[in-house]
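All protein chains but one are shown at their positions in the complex.
So, subunit A:
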Amino acid sequence: MISTMECAADAQSLISISLMKIHNSRTQRGGIKLHKNLLVSYVLRNARQVYIKEKYAEIYRMQQYEEVMTVCNEIQELNPLDLDAEDAEDEEQAAAHARTSSAIFGCSSLDDCSKEPDPCYYRSCCMEPSPVPHCDQFTANNSSSSSHCNKTTVLDLDTHVVTTVENGYLHQDCCCCDALQCGQGARSPARKRKVEFSCCVSDVEDVSDFTAARKRVKREDCCYSNIDYTDTSNISNLISIFGSGFSGLLSRQSDLEQICSKQVLASLGAWTRAIVAF
C-alpha cells in the first residue's frame, strides 16, 4: 500500500508532472509512446488515490472539529434540566452528526485508500414505519411541514438511500428507498429531484470542492409526530446502530467508495480519457 507519509502536496505535484508529461508526449517526435504514457497514467492514478484520501481525511477532520465545537457550544448554552424540544433535537442532531462523523472517520482504513465515504452519508434504522407509501406524498407534505418539526432528509443520488435526521434520530426513509429501488434503473437521471439545499449541509459543501462536486439532494420534510424525544432507548439504539454499522459501512463502503470516488473525480474525467485517446 502506498505510504500514508506521502502527503497530498507530493501527490498533487506528481499529478501536475504527470499531466505535463502526457501533454508533452503529444508533440514529441515519433508520436505518442504508448508504453510510457501507460506508465505515466499509473503514476497519475496512484497520486490521485493518495490525494483524494488525504482530502477526505482533511474533510473529516474539519467536519469533526466543527461538529465537536458546535456541540460544545450548545452544551454550554443549554440547561440540561429544562430542555426545549427544539433545542433537544438540535443537540441530539449535532451529537448524532458528531458520532456519525467520528464513526465514519474512525472506520476508514488505509486499505480503503482513496475510497472514503461521503461524510454526509448516514446509516440508520427506521425508527418507525413510514406512514407515507409513496415518495410524492413526501413532496406533497413538504408544503405543509410543521413549524415545530426540525427534520433534515438527505437523498444520496448514488446509493438512493434517503436518510432523515429528525429530532436527533436518524431514519432511513424506507418508502423512498423502496420507491427508488423499484425503479432500478435506480441511477437514471429521472430519479434526481432538484430541491433547495438546506443551510445545514451547505456549510459542509463549502468545505471542499470534492463534496461540492457531489450530486446531493436535500429537502426538508415532515416530522413524525409521535416520537418521544427523551426516550433513552432510542439513544442506545443509535449507539448500537453505529456499533453494528461499522462492518456494514466497511462492506458497503467498497461499493459506495467506488461510486463516491467516481463522482468526486467527475471533474477530472476529461484528462483521464485524454490519456487513452490514441
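The working rule: a contact is a pair of C-beta atoms (placed from the backbone, for glycine too) under 8 Å apart; a residue touches a chain by one contact, two chains touch by 3 or more; residues count from 1.
Following the convention adopted for this analysis, contacts and distances are computed from a predicted model.
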Among "phenylalanine--tRNA ligase", "T-complex protein 1 subunit zeta", "Gap junction protein" or "Serine/threonine-protein phosphatase 2A 55 kDa regulatory subunit B", the UniProt name of the subunit that does not appear here: "Serine/threonine-protein phosphatase 2A 55 kDa regulatory subunit B"
Under the stated touch rule, tell me which residues of subunit A contact the chain that is not displayed. 1-3, 6, 10-11, 14, 17, 21, 29-31, 33-36, 38-39, 42-43, 46-47, 50, 273, 276, 278
